[in-house]
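Only one protein chain is missing; all other protein chains are in place.
Presenting subunit A:
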Amino acid sequence: MTSPSTQFVTSRRMNIYEPFHQINTWVEGYHDDECPDVSPLKVIELEEKLFNQSEDALHGALTTSNKYDQEACKPIDKVQRRLAQNRKLHAKAVCEKRPTQQDLYVGGVIDHLPFAGTINSGIAEFEMEYGHWVEEQNRQICELRTALHAHITDKDLQNLVDNSMSHYFDLFRMKATAAKADVFYLTSGMWKTSAERFFLWIGGFRPSELLKVLVPQLDPLTDQQVTQVCNLQQSCQQAEDALSQGMDRLQETLAETVAAGRLGEGNYVPQMTNAVEKLDALVSFVNQADHLRKETLQQMHRILTKHQAARGLLALGEYFQRLRALSSFWASRPHEPA
């Protein structure tokens, strides 16, 4: 099949699962040395080379205009940026390939592809915006890292923290729009890398897991902060449990609706109509899950000092970067010969 859907899905899989070739190509841009061959050990050696690369070369390569010293930024961020750029360009190419008008919903389930999906302009737009979002995220992480090593004013640090927080809120807004376009796209985590998808919970990260990752990075905390963080962990878990139970109920209801009547007759239009109505609820769940993520971030922000918040946001950002990097490493590991 050569429909746009097929092309998109197939090449998107390639995008996700063959990033090493991309890393290869981009690295050539900075490095005149030999091209590493395809093996995970070489990838690690490559990374080390990049890490030890002279700061001048790195400095020259960076084009961001922020006022802080970029030298502390690791080259892996550049790789991440390129990955994101590639994603963005790809989504743009998909958009341009589509033969019909912007508003047409190009649906089509392709049974033989494991990642069968439908595409519409709302989702293509989200993919593009998400590419920008990741780039900006990587830039902000760099900025936070430099700022925490330098002596910057409280006010500047506050600005960095506020920007970082609003950046997450921007993503939640983007997701709310995308949920209306195709909620299944979000609940399947299609825009995320494979390792991130492993941790997916109602279209995003699980806030309680996040707290578990972050809290040890925030030492030292005052006694009062420890209590507040404990309370937050507990309320977060309770809210998550309630939402999960609601989702279970939604699954049951949907299954009942789809299976209503006699199975086997071959006529199921009324069941489809009812089921589609039920799926509106899934949009509310994604919205509420994002709402919980947002509230959890905001509560952490209230509990922590500016400095702790900056450290927390840096830790959070790098955690996601590591997950994305894990996806790349995983994809480029050696395969068993057939």
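Rule of thumb we're sticking to: a contact is a pair of C-beta atoms (placed from the backbone, for glycine too) under 8 Å apart; a residue touches a chain by one contact, two chains touch by 3 or more; residues count from 1.
In this section, contacts and distances are computed from a predicted model.
One chain of this complex is left out of the view, and of "Electron transfer flavoprotein subunit beta", "Transport inhibitor response 1-like protein", "Replication protein A, subunit RPA32" or "Glutaredoxin domain-containing protein", the protein name its UniProt record gives is "Glutaredoxin domain-containing protein". Summary of contacts with the chain left out: across A:226, A:243 or A:326, the touching residue is A:243.
Here one chain is not drawn; of A:158, A:253, A:271 or A:305, the residue touching it is A:253. Across A:126, A:168 or A:285, the single residue that touches the chain missing here is A:285. Touching the omitted chain from subunit A are residues 231-232, 235-236, 238-239, 241-243, 245-247, 249-250, 253, 281, 284-285, 288, 291-292, 295-296, 298-299, 302.
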